[in-house]
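Every protein chain except one is present and positioned as in the full complex.
Letters are used for the chains, namely A and B, taken in the order the chains are written, and counting of residues starts over at 1 for each.
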Amino acid sequence: MSELSENGRRDFLKKGALGVSLAAWGQLIFSCSSGEGGEAAAEASDTVKLLTPDGELVEVDKKHLKHIHKVEKISQQEARAGIPGKKFVMVIDLARCNNARKCISACQAMHHLPSEKEWVTVKLMKDSKDGAPYWFPKTCFHCDNPPCVKVCPVNATYKRQDGLVLIDSERCIGCKFCMTACPYSTRTFNWGEELDIPADTETHPHNPETSVPSRPGTVEKCDFCPDMVRMGKLPDCVTACPNGVFYFGDQNEDVVTNGSETVRFSQLIKDRSGYRYMEDLGTEPRVWYLPPRDRIFPVERGYESLPDEVKERYKNVGLDG
Amino acid sequence: MDISKKQTAILQKFAPYIERFDARSFVWIFLLSLVILVGLYALIQQIVEGHVVTGMRDNVVWGLYIVNFIFFIGISYGGAILAGMLHLFKVPWRRPIMRIAVLTAFISALIGPIFIILCIGRFDRLHYLLIHARLQSPIFWDVVAISTYLIGAILFMYLLMIKDFAIYRDSDVLNLPPWRRNLYRALSLNYQGTESQNKQLAISKNLIALIMIPMVVVVSSVLSWIFGMTLRPGWHSTIFGPYFVLAAIYSGAAVIVIMMWIFRRAYKLKDYLTDKHFAYMGYILLSLGAGYGYFTFSEYLTSWFGSERWDSEVMEKLFNPAEYGWWFLISNIFSIIIPIVVVAFKKLRTPNLISLAALLLVFGMWVKRYLIVVPTLETPLLPIQDTRPEYIHYSATWVEWALSFAGLATFILFFIVMAKLVTIVTVSDYTEKER
Partner (left out) sequence: MSLSKIIKLSWLICLVGIGLSPAYLSAQDEEGEEPEQLRTRASLSSVQKNNDAISLNMLLRAKIDDRYTGLPGLEVTFYTSTDSSEIELGKATTGEDGVATLTVKGKDIPRDTGNFMAFMAEFEGNDEFKGSDDDIEVLPASIVLEPMEEDSSLALKVILLGDNEPVEDEDIAIFVKRLFSPLKVGEGTTDEEGAAEVSFPMNLPGDNEGNLEIFARLEDHSDFGTVEAVLTKAWGKPVNQLDQELPKALWSPNPPTWMLLTFIILMVAVWGHYGVIIYKLFQVKKDGEAA
């Protein structure tokens, strides 16, 4: 105590508090002070029931858990222009995927999607009759020559300078032309309110960067979570994957990371013979794949433990026989 | 203005049909309104519940609505381009057919776009198509094409009616209520048959007929490009433009034949719509049918021979009797083989058989549009891998069927109403010196 002057201590406190609030809670504090107070308060009272490891039921305030939605306000111009100086790129390592499906559930939690709706999907692929089956996680490819954006009549889906293809669901007229134009079946449609629109997001301010809240009669898809990226955080599918399948990064920096490893993008593509899916379509995807060579799991591993309903989806590929 | 004896005779014949609705029309109007009401109920369902009430889901995102849209718009384009050609080439037997052709063009052009609106998830945002328009989108092209075309079709129809409106206005034969006389007075634009008026009208008609032909070629190509511009098997085809143009004219011609048959029977017009007229229209059907058959053969032969993976998957669905094989066969027999056979043999070339062939043809063409839209959407490049049957296979719900039949009913209803407003043959044409 003797060496620590009273002034110095106050200084710490100030700096500490300032640092923390700026680094992590800036967004929340900002949103609270900018007139969203009512919403934030309403949200603060939300609790969720959780099972402890000892098997007891506890109630926890939602705000202490992850996936509380970021209610930051990004202006239309910012949401259309993109994050300055970036060119986002994803690399998916097919050798590591064992269909754990954590990317799917994390994405659904992040975007308040019903369980039937998958923006990230995992397909069981088998390129030819005698070829080897492999798990194929698929996000939106955020193409550089996006067929979906070309056909949009109202500029609702658009390509940004940081490479992302997003949808303004306040603009979308629901003509579904982009869904027919996308060769990768990436896009989903909100067919009905009951089916697709979760009540707890209805009051969120709309933002093309969060893709929340959903609007009935409009098109939606994977957005690479630019709201997370703006906070310097990886998209949720990347962090949720237990096997580090997804690498994400900025191609301008030539670096991608899966959360635990950080590597040169160009080196990774070179060393592992990275390729883009259906390159011949000329869509120039921003998602690269590493071929399923030297796999760390046998492909059956991702099948056996699945619930029957999900197993049924992959029946045609014939892993059973 | 002067009304010749011949015209007076025609007016006398048509007087009962245009003076008032008879009991038979009332029955028709009542029945058709019922169908339309069911459609409206379905529409309310769709608005309240969302598009979940349709059979469309994430893979097959377009269904009956788009099929009906192409179908009706195609008929309209066909009616317009035929009317334009018949007029421009001064085809001598065109007189009793022109009115039916332009009415077909006009009424189908009103109904087609309704189906696009039904297909759109947010028709409350329809005006975004104008205020946020994007020139690169084929949908924008289509919006501009259809609205421009619709104005043209209305102008064309109107130009061919002005002289008739003047006749209805001045005729003593017709016993019309004052409001109808006033309506005709307003619509006839003071037409008195002066030389200068005749000249202006003749130039106008030639101009609209002239622009109608290339315009229809462009707008029906634009329609096909909604499909052709995508990277989907069965759609991404360079011949889709001309294929759609020909299919549109073909189905339009067939609907004209059907309407000719109906009015010939209903209004007893054997003296006007003679067997010759049916035979001539039959020849048109035959040549269009041959062209359409050629395009069809060329399109599928190329796909099948090249046998690229995705093309093959769609072909497999179209040729497989367990999937769309029967419908593919029916469509081609109805819309290619039967019309050609019926017209080719003199014995079969009767008004009744030609009209029946035209009816089958129109149905075959509708099936064909279905086979263009749905199987391709059921064949995405990536495997669907879904367990929900409605996401794998499209089957239209009662809502979509109800609205489809409501569209058909509206077409007929509009025709009945228009046939009350104007004579179904152009009376004024019968003064002209030729014939």
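What we mean here is this: a contact is a pair of C-beta atoms (placed from the backbone, for glycine too) under 8 Å apart; a residue touches a chain by one contact, two chains touch by 3 or more.
Remember, it's a predicted structure, so these values are computed and weren't measured experimentally.
A.B. asks: Per the definition of touch given earlier, which of A:R96, A:K126 or A:K159 contacts the omitted chain?
C.D. replies: Among A:R96, A:K126 or A:K159, only A:K159 touches the chain that is not shown.
A.B. asks: Check the options A:R96, A:K126 or A:K150 and report the residue that touches the missing chain.
C.D. replies: Of all options in A:R96, A:K126 or A:K150, contact with the hidden chain holds for A:K150.
A.B. asks: Where does subunit B touch the missing chain, residue by residue?
C.D. replies: Counting only subunit B, the missing chain is touched by 48-49, 134-136, 144, 148, 151-152, 155, 159, 162, 189-192, 194, 196-197, 200-201, 203-204, 207-208, 210-211, 215, 218.
A.B. asks: State which residues belonging to subunit A touch the missing partner chain.
C.D. replies: Touching the chain left out of view, subunit A contributes residues 1-4, 8-9, 12-13, 15-17, 19-21, 23-25, 50, 52-53, 56-61, 63-66, 68, 81, 84-86, 145-146, 149-150, 155, 158-159, 161, 193-194, 199, 229, 231-234, 248-250, 252-255, 257, 259, 262-264.
In the analysis below, only the chains that are shown with their structure count from here on.
A.B. asks: Could you state the distance in Å from the CA-based centre of subunit A to that of subunit B?
C.D. replies: Whole-Å distance between the two chain centres: 46.
A.B. asks: What residues of subunit B sit close enough to touch subunit A in their complex?
C.D. replies: Touch list, subunit B to subunit A: 49-54, 56-59, 61-62, 119-123, 125-126, 128-129, 132-134, 136-140, 143, 226, 229-232, 377, 380-388.
A.B. asks: Would you pull the subunit A residues touching subunit B in the complex into a rising list?
C.D. replies: Contacts found on subunit A: 116, 121, 123-125, 138, 147, 150-156, 171-177, 179-181, 183-185, 187-195, 215-219, 278, 281, 283, 309, 312-314, 316-317.
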